[in-house]
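With one protein chain removed, the remaining protein chains of the complex are shown where they sit.
Let's look at chain A:
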């Protein structure tokens, strides 16, 4: 159970594997952990999927109210704040989800927001959550150099990589994580958000 997001100059890649498992049992190889919240805003989460479903429904309802009141879709930064507030609202009985929000901000630049279970969030250039995150983050730190917070502070907010390169990188890290992490595999669902909309890709991974 892993999810990853990378922000580029005019795109955002967000990906999650499709395996749902408990212990050594695989419930299904075909489960989507990604949810489109608004036109240019997508959320991927690892953690307890029951809470994820409830969280997604909650945000969708809040988004509908926003659209009725403001006559437009929520921007990604606005949705980011809403998600943070929604998570903190249940500070003492949390949603057991580790979320990543990806999309385009109001200027059309890629943005990724990373969360913990109770709503603490930060805008970053890339992020990963879940069982395979520990295997993936070091690789992204190395490959996406400039937005890496390891050069304190991060030099760029987004990676200078091209969209194709970022998608290839995501496919590579998932393939590597699948090799070592038993909970990650089957397929990876990759969404690319750019000015022309949202592109959807599915890549096969090892099934063991």
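One rule holds for everything that comes next: a contact is a pair of C-beta atoms (placed from the backbone, for glycine too) under 8 Å apart; a residue touches a chain by one contact, two chains touch by 3 or more; residues count from 1.
One rule holds in what follows: contacts and distances are computed from a predicted model.
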Chain excluded from display, named as in UniProt, from "Replication factor A protein 3", "BBSome complex member BBS1", "Proteasome subunit alpha type" or "Epoxide hydrolase N-terminal domain-containing protein": "Proteasome subunit alpha type"
Contact footprint on chain A, counting only the chain that is left out: 57, 61, 64-65, 68
